[in-house]
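The other protein chains are all here in position, but one chain of the complex has been omitted.
In this document, chain identifiers A, B and C correspond to the written order of the chains, with residue numbering beginning at 1 in each.
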Amino acid sequence: MNLEYSGRERIAAGRETVWAFINDPAKIAGCMPDVIESHVVDEHTFDAVVQVAVGPVRGKFKFHVVLIPQPGGEHMDLKISGGGFGSVVDLVAGADISVQSDSTVLDWKGTATMRGPLAAVGGRVLDAQAKRVITTTFANVKAQLNSAPAGAA
Amino acid sequence: MNITVTVNGKRYQRDVEPRTLLAYFLRESLGLTGTHVGCDTSSCGCCVVVFDGDRAVKSCTAFAVQADGHEITTVEGLAQGGKLHPLQQAFWDCHGLQCGFCTPGMLMTSYALLSHETNPDEAQIREALAGNLCRCTGYQNIVKAVQQAAGEMHAPASAPQPEPVAS
Amino acid sequence: MFPAPFDYHRAGSVDEVLALLAKYGGDARILAGGQSLIPAMRFRLARPTVLVDINGIGDLSYVRETDGVLAVGALARDAELERMERLASAYPLLADTSAVVADPVVRQSGTVVGSLCHNDPAGDWAVTALAGRASIVVRGANGTRTVAIDDFLVDSFATTVAEGEMAIEVRFPTPPARTWGSYQKIERKVGDFATASAAARVTLAENGTIASSGVAIGAAGPTAQRVKDAELILNGAKPTKELVRAAADAARKLADPAADTRGSVEFKKDMAGVLVGRALTTALERLGVEGLR
Partner (left out) sequence: MSTTIEPEAEKHAMGVRMKRKEDPRFIQGRGRYLDDIVLPGMLYLALVHSPYPHAKIVKIDKSSALAVDGVVAVLTGEDLAAHGLAWIPTFHGYDKQMVLCVGKALYQYQEVAGVIATSREAAVDGAELVDVEYDPLDPVVDPFAAREDKIILRDDRENKTNHIYHWEVGKRAETDAALAASDVHVKERIVFQRCHPAPLEPCGAIADMNPATGRLTLYMTSQAPHAHRTVVSLVTGIPEDKIHVVSPDIGGGFGNKVPVYAGYVVAAAASVVLGIPVKWVETRTENLTCTGFARDYHMDVEIGASKDGAVTALKVTTVADHGAFDAAADPTKYPAGLFGIVTGSYDFANAFTELDAYFTNKAPGGIAYRCSFRVTEASFAIERGMELLARKLNMDPAELRLKNFVKKEQFPYPSPLGFVYDSGDYHMTLRKALDMIGYDDLRKEQAEKRARGELMGIGISTFTEAVGAGPSKHFDIMGIKMFDSAEIRVHPTGSAILRAGTKSQGQGHETTWAQIAAEELGLDPQNIMVEEGDTDTAPYGLGTYASRSTPTAGAAIAMASRKIRERARKIAAHLLEAAEDDVEWVDYKFRVKGVPENTVTMQEVAFAAYTNPAPNTEPGLEATFYYDPPNLTFPYGAYIAVVDVDRETGFVKVRRFLAIDDCGTVINPMVVEGQIHGGLTEGFAIAFMQEIRYDENGNNLNTNFTEYLVPTSLETPHWETSNTITPSPHHPIGAKGVGESPNVGSPAAFVNAVMDALAPLGVTHVDMPLTREKIWRACRQAATA
């Protein structure tokens, strides 16, 4: 099962600031919702355990997240692989950064690939959850940058 | 957890783990293996038992602890006094079973149906049985059997017999 | 397929439920009919550490009509509604719905309130509740509140029932005179969730125009949703074939289904329209309107 998501965040911060922020695994980890624990592996990688709670479905998903910045500072790829409930989720996302008037625009889209029993029996549940995780993460990126004192990042 | 359940008129007291599904409690703690398990999703109905005389319940989708204080009827409780229940007799007469795996569930769903509907027609029976799957019979003879049993059960038991004519 | 271990508590009253929920917090789940929860637990998708069984609370097991409202208690099972003769004549929309939820055995355990709280995007009762302008009574530590269904449904599998709260009743307003309703569902087979579903309720004015209406669709978005544009089109208008078609098109436009094994987005969108059309036609014809086909 492939699920596709996309979104756009307009951030009141400079391109450099946004770029630096999304290059920082600790900061991205801090933007994922319902993180129980996270651990930065290296400058581009972190592991996170996320609490999933949709309706009756409750459990933990372990994620391994790799940030792949592209030269030029305008595009970031993210590879997220994880699992829980005996199932596997692979998420490939990409974010384009551009400057429009006085804000930085983050255009992102991602494709989640589900495998295992969850894909089979939890489709409707999972779709909602994956969408929530990814949209909330990018929304939090914006929120954190917007609330940060200018130039602090 | 300690529970007291009346199954087919007999009281049982047992200690069960809360997560024990009713179907497995009946099959393994009480040895009543007539109740079958055919799926994991509450789809097939092989596990249907009757709560308190009139409510068909998929016992794979209920915990044994939920049966505490209730009266459960399983397929083993249908025949009385060495006599088949009219539903059992009708399933036999009408060839309402082949491999027999769905049969206990079919019988118990029908039993609950007939506690509410005394004279269901074919459409009503087909509707009532739609929570029970059968892979063998194509349902036609099952429907026929339920109709026969309904007639049998609700025929006036002591209909006045014609007077014998004096010769 | 066996659930993970949990602790089990049988509550004897709503107060006891609330106390248990307060004690165990988010790890506790209420067990009513259990027809969605237990399968999820068997697959270990759900693994509550505490179950609070409300099946012993006898006074939640009611369906009663008073003061222009049909009140359905948290333990009223689908099958009880299905068997109520009063429903077929006075609440046709509910009667329709109660006959097609899940399968006939599941309906003997499943509850209306439980289904609303579960809020599966392809569930049936939320659609009917929207078209029927139902409200839900929710109790918590701070007392009781009544929430309109439109506000109750938040997102897939999410409602306004907060942690520590319990929905205890759903209330359906008694339809006024010259009202009929219909629930239409496409399912692949009995027991399946809806591929698409629609509920419609119309009240005719004396002059034959539509005095008020309720239209909702299911399996066409994160939750069931009211087709407000359809209601706007219908209200005050004279019922015609073209009007019904316009209302159906509004549903097509609003529908935002997810593709799955039941069908593609395109198909489900169209079915939302077809079913709204059929539900309206059924209701209007029952009220004596002709020339709709």
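Basically, a contact is a pair of C-beta atoms (placed from the backbone, for glycine too) under 8 Å apart; a residue touches a chain by one contact, two chains touch by 3 or more.
None of the values given here were measured: they were computed from a predicted structure.
S.K.: For the chain not shown, which residue from C:158, C:232, C:274 or C:287 touches it across the whole complex?
M.R.: In the complete complex, the chain left out is touched by residue C:274.
S.K.: Tell me which of B:66, B:103 or B:147 is the one touching the absent chain.
M.R.: B:103
S.K.: Identify the residues of chain B touching the omitted chain, counting contacts across the whole complex.
M.R.: 17, 19-20, 24, 27-28, 32-41, 43-44, 46, 74-76, 78-79, 84, 88, 91-93, 95, 97-104, 107, 125-127, 129-143
S.K.: Can you name the residues of chain A that touch the chain not displayed here?
M.R.: 1-2, 83, 86-88, 113-117, 119-121
S.K.: Which residues does chain C use to touch the chain missing from this display?
M.R.: Those residues of chain C that touch the unshown chain are 1-2, 4, 44, 103, 186, 188-192, 195, 261, 263-264, 267, 270-271, 274.
Operating definition for what follows: only the chains that are shown with their structure count from here on.
S.K.: Quick check: how many Å separate the C-alpha centres of chain B and chain C?
M.R.: Centres of chain B and chain C (C-alpha means) sit 30 Å apart.
S.K.: List the centre-to-centre spacing of chain A and chain B in whole Å, with centres computed as mean CA coordinates.
M.R.: 52
S.K.: Two or more other chains in contact with one residue: find those residues in chain A.
M.R.: 121
S.K.: Scan chain C for residues touching two or more other chains and write them down.
M.R.: 41, 43
S.K.: Inside the complex, what are the residues of chain C that reach chain A?
M.R.: Of all residues in chain C, those touching chain A are 26, 29, 36-37, 40-41, 43-48, 118-122, 155-158, 222, 258, 260-261.
S.K.: Taking the touch rule as given, give the residues of chain C at its contact with chain B in the complex, in rising order.
M.R.: Against chain B, chain C makes touches at 1-8, 10, 31, 34-35, 38-39, 41-43, 51, 53, 55, 79, 83, 99, 102-109, 190-191.
S.K.: Given the complex with chain C, which residues does chain A contribute to the contact?
M.R.: Touching chain C: residues 53-59, 85-86, 117-118, 121-125, 127-128 of chain A.
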